[in-house]
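Apart from one protein chain that is not included, each protein chain of the complex appears where it belongs.
Letters A, B and C name the chains as they come in the text, with residue numbers starting at 1 for each one.
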Amino acid sequence: MTTFENLDTLARRIGDGQLLALAPDYSWVPMALVRALIRRKVLGKVKNLHLLTVPIGGLAADMLIGAGAVGTLEAAAVSLGEAGLAPRFTDAVEAGTLHMRDSTCPAIHTALQASEKGVPFMPLSGLIGSDLVKYRDDWKVVDDPLGAGGGPVVLLPAIKPDVALFHSPRADVHGNVWIGRRRELATMAHASASALVTVEAVEDRNFLEDEETAAGTLGAMYVTAIATAEKGAWPQGLTGLYERDTDHIRAYAEQAKTAEGFADYLKAHVLNEPGDEDGA
Amino acid sequence: MTTFENLDTLARRIGDGQLLALAPDYSWVPMALVRALIRRKVLGKVKNLHLLTVPIGGLAADMLIGAGAVGTLEAAAVSLGEAGLAPRFTDAVEAGTLHMRDSTCPAIHTALQASEKGVPFMPLSGLIGSDLVKYRDDWKVVDDPLGAGGGPVVLLPAIKPDVALFHSPRADVHGNVWIGRRRELATMAHASASALVTVEAVEDRNFLEDEETAAGTLGAMYVTAIATAEKGAWPQGLTGLYERDTDHIRAYAEQAKTAEGFADYLKAHVLNEPGDEDGA
Amino acid sequence: MSEVPYKPEELLINTFAGLLDGVGHVAVGALSPIPGCAALLAQELAKQKGRDVQVSIIHGDANNPFTDGGRELFDCAGQGRIGAFFLGGAQIDGEANINLLGVGEYPDLKKRFPGSFGSAYVYFVIPKVILFAPEHSARVLVEKVDFISAPGTSPPNVHRPGGPKALVTGKCCMTFDAAAKRFTLVSVHPGVTVEEVRDNTGFDFDLINDVGTTLEPDGERLALLRGAIGPKIAKTYPDFAARVFGQG
Partner (left out) sequence: MSEVPYKPEELLINTFAGLLDGVGHVAVGALSPIPGCAALLAQELAKQKGRDVQVSIIHGDANNPFTDGGRELFDCAGQGRIGAFFLGGAQIDGEANINLLGVGEYPDLKKRFPGSFGSAYVYFVIPKVILFAPEHSARVLVEKVDFISAPGTSPPNVHRPGGPKALVTGKCCMTFDAAAKRFTLVSVHPGVTVEEVRDNTGFDFDLINDVGTTLEPDGERLALLRGAIGPKIAKTYPDFAARVFGQG
């Protein structure tokens, strides 16, 4: 059953070396939880995370990388969108301090669907001849295994994250979470061993009792724990509630071009928030 | 773009030998359209259909089979639920007049997902040792093609229906159709070359402009044509609008035990409806 | 005899609920009012001990937590999130192979049943599958099924986290040992003898040392069943609730 707790206890559930799945910046990214996680990293309480972006990363990934929390990154791309390159990601790759597993968007969706269905792999069209395949020793090109002369096809092993993380406008008191048409969040949660969710608010009702709400709901059985975090996606936007803080993200893009600037950003916007000094 | 037309022109879009996908009786089955199709069969205008139930069939499948419209049936099961065995299905199989492709529920979902993703096949766990596999020469058991020692796995070729058929409480004027949490209807439509949909009513709005409605909407790009059919699921129920007519279905189960009784049922409940005598 | 009279369905529900002890998530398929009641009863009993049990009833909208379409039950089972499930069988044999499809030599069947439903999959992936045969006869419990909808056991190289653990019939309870590929008679229902079970079973089976009588529901349990479970199951199976519990 879903537990209701606070942001810090939610962050404490994430352990060293775990595989975390994180949706893109436009898809309800749990920025407040990411900041809580960075505070834990700074305190030496979590390290060497394996981050999976579903399928691309942005500010959240860049900040986790900049804070040194990420050992391995699997992503189809990392970018700050209109604000340009993701500076800490770019720097880490060029410095050789980040182990990259470069992928492509539909490959990440497909590998999560394989876990969702409980199968060891799934095929995907395309990809053949891309250097991505050359450097991914876990991907396998096979001749049409149906033996129907369909030609070669790439098989992608299932990816099973330890934790899926996301933010949502609302949960109900039963632990059901509204995901609307952001259904990649359902696939992420289905594929993952656990899901940690922050929400703007918890509503005293049951989303499943109204067919209209039920259609956009992720059932509580996939949701491990929920914490309330108002404006929990800031500086990213949240559908229908608040817009992306473009100025803030542009300022980050500029400031984080150097390690020093990034450290200043953390001081001003991450480490200043209520801490977790007594955390486990 | 989605066409708005009437029940008869919708039925006329279905041609001889086409592969039709039909959701179960509890999942918004388009009974009025099925009756229109039976009228076309009786007029000699459609024959030898290949019916796929997604994944099980009920009254609609039994009626189409009884009317002699179905040459091949792929199904995980056919039953009238609490009303018992499906009499025309049972009779046709025992008489050897129906070509069966026996399947199992998740295999049908998976084969449609393969078409949805545009891949030639998908793997599925289980199945090995079931006689279903023995008699399905299109299913293939292979040793773990990843070469990771995962053991044998069954590969299911994609199923690509010509037409997906379903009924819904509502469409909007742009051709978007509400499917709520009946998401198998989305998979069916995505996997099919076309989708014919009946609705209780067409609303003058855009479902995609409201995030709550959008979450339960199948986009117009998958919807070929829509016809209004009030009580179009009767005698089955439709979520939130009307209940299943249990007495009617029980009476059918009894009457259709003989070919003569079934013919009487058609006369009373199918052929009496406005016809399609001048149809193409 | 129990001090309070009870219906045969109530004995079966009570028996199934006992088998569900310790399971975290029970899923119940279509047309399964007795398993449905058993799952809800197990949930209620766990609640009394301070534990949460999830019950997912696929059929209908009540107690149905699924929002991702028809495949979600199977996906969810494949993810290992479902602990127990019930399966019936028009034929069940001594190796726990089940036949939901028909009698005779496929495809020339003498008698056709609805079909295999999801059995060929769920039997492999759900850890505790409980078989249910209301009619205990040599017609249903056969030496060898005519068609294997789903096999009772698999070779060791086949990925199979799940499978049959028990069989409950109108006459008795058996457990299943996958390594031995055999059923073991554990208890007979009140009024039924081991002899009678043997005479009406088409396959050979083992016996525990001391075959007892299936535990009857006591007054407290029956009150719970009729008071708390009846109204809940009536949302999905009104006819059944009216007939068995006088609800609705």
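Everything that follows uses one rule, which is that contacts are C-beta pairs under 8 Å (C-beta built on N, C-alpha and C of every residue); 3 or more make two chains touch, one makes a residue touch a chain.
The structure presented is a predicted model; accordingly, all values stated were derived computationally and were not measured.
Colleague: Going by the touch rule at the top, give the shown chains the omitted chain contacts.
Modeller: Output: missing chain touches A, B.
Colleague: I'm checking contacts with the chain that's been left out. Which of B:Lys117, B:Arg136 or B:Arg244 qualifies?
Modeller: B:Lys117
Colleague: Which residue, A:Lys140, A:Arg181 or A:Arg205, contacts the hidden chain when the whole complex is considered?
Modeller: With A:Lys140, A:Arg181 or A:Arg205 as choices, the missing chain is touched by A:Arg181.
Colleague: Looking at the whole complex, which of A:Ala77, A:Val173 or A:Ala251 touches the chain that is not displayed?
Modeller: Once the missing chain is taken into account, the touching residue is A:Ala77.
Colleague: Please pick, from A:Arg12, A:Arg35 or A:His109, the residue that touches the omitted chain in the full complex.
Modeller: A:His109
Colleague: Using the definition of touch stated at the top, determine which of B:His109, B:His190, B:Arg244 or B:His269 touches the missing chain.
Modeller: In the complete complex, the chain left out is touched by residue B:His190.
Colleague: Just to verify: which one of A:Thr2, A:Thr90 or A:Gln236 makes contact with the chain not shown?
Modeller: The missing chain is touched by A:Thr90.
Colleague: Could you pull out which residues of chain B are in touch with the chain that's been left out?
Modeller: Chain B touches the missing chain through residues 1, 115-119, 186, 190-191, 208, 211, 214-222.
Colleague: Tell me where the left-out chain touches chain A, residue by residue.
Modeller: 23-24, 26-27, 54-56, 75-79, 81-82, 85-86, 89-90, 93-94, 96, 100, 102-107, 109-110, 113, 124-132, 135, 150-153, 181-187, 239
Convention: only the chains that are shown with their structure count from here on.
Colleague: Distance from the CA centroid of chain B to that of chain C, rounded to the nearest Å?
Modeller: Centre separation, chain B to chain C: 29 Å.
Colleague: For chain A versus chain C, what separation do you get between their C-alpha means, in angstrom?
Modeller: Taking the mean C-alpha position of each chain, the two centres sit 40 Å apart.
Colleague: If you look at chain B, which of its residues touch at least two other chains?
Modeller: Residues 110, 113, 124-125, 150, 153, 181, 239 of chain B touch two or more partner chains.
Colleague: Please set out, as single numbers or ranges, the residues of chain C touching at least two other chains.
Modeller: Within chain C, the residues that touch at least two other chains are 61, 66-68, 71, 74, 78, 125.
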